[in-house]
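With one protein chain removed, the remaining protein chains of the complex are shown where they sit.
What follows is chain A.
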Amino acid sequence: MLQITGVSRRFGDVTALSDVSLEIRQGEFFALLGPSGCGKTTLLRILAGFESPDAGSVTLDGADLLGRPAHRRPVNLMFQSYALFPHMTVAKNVAYGLERERLPKAEVRTRVGEVLEKVGLTEAAGRRPHQLSGGQRQRVALARAIVKRPRLLLLDEPLSALDKQVRAEMQLELKRLQHEVGITFVVVTHDQEEAMSLADRIAVFNAGRVEQVDEPVALYERPRTPFVAGFVGAGNLFPGRACAVGLAADGLGVLPGASDLPDGTSALLAVRPERVRLAPETAEGAGTLRGEVADVSFYGGVSHVSVAVPGCERPVLVAVQGATRARPGTRVALSWAPEDGVLVPQ
């Protein structure tokens, strides 16, 4: 439905986007994930018409999008800062877009009422933006964008200004809303958990380039580039060369992994923290790696144990269900199943 082909944009000597191509399908919840400054906002601004690319093309349902002025595009953007009109009430803000379509007053009123109810702001209809909490403002911005029933809804870090609890609620709400209204969502985020929980597919950006486009699970379990392996989920990465049973790691010996790379290829082995098994050093069958517990943090459902392994630059991270008996200073052995070690060409 939305076809982005070879889009590039430079600002002076900063390359914000470099040859970006993406295809986004009808009704999809698509996430653009990447660290701050990697060009996500720039891409949304190009789609919305506030910025034009130096090269490339964008089509929506087969028709060229870039030639149309911003106010004639069937695309709505929810701004990172919300950009609510401070001199208008909540209801006026939401009605603004419908009034531009010259709809009859009665219809505007019903649709505004409906959408305010959907986001739970019926009571706040008469208030001004500065009288609202952060979460409420965010919902007004969302209501204002979806009330137009656009073909495509762009959300720029919609939840980044909210605290953790409200955020979880809003994630559920966004997801529910997307099912209800059936609009194609493109959401920008730098939070990989958020992208994972919301999106049908994720495009990982790095320095203006698309690194990988995949479904969340595939992205998590089969990262295809070192950047994705490092950025998506705090993974453990070991550099070395591919071999028949995994990776010949620099200074650590052979580590188990599933490999379809030719032997000797320079590669990274990525192992998810929750896939690493922790055992006392004395346990039988030994482990793949040995080290000393450096730090333990308890997060309620899981505990993170970081283990200093001689020969590894960074401590190896292990996620354990519930609490753990490991204490800083304990000597431990680490192991994982070969299918949990993913080889990423470097």
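We adopt the following convention: a contact is a pair of C-beta atoms (placed from the backbone, for glycine too) under 8 Å apart; a residue touches a chain by one contact, two chains touch by 3 or more; residues count from 1.
We adopt the following convention: contacts and distances are computed from a predicted model.
S.K.: The chain dropped from view, which UniProt name applies: "Spermidine/putrescine ABC transporter permease", "Fumarate reductase subunit C", "Tryptophan synthase beta chain" or "FAD-dependent oxidoreductase"?
M.R.: "Spermidine/putrescine ABC transporter permease"
S.K.: Which one, A:81, A:110, A:131 or A:266, makes contact with the chain that was left out?
M.R.: Within the whole complex, the residue contacting the unshown chain is A:81.
S.K.: May I ask which residue of A:148, A:167, A:190 or A:275 touches the chain that does not appear here?
M.R.: A:148
S.K.: Touching the absent chain: which residues on chain A qualify?
M.R.: 48-50, 69-72, 75-77, 79, 81, 83-87, 96-97, 100-101, 144, 148
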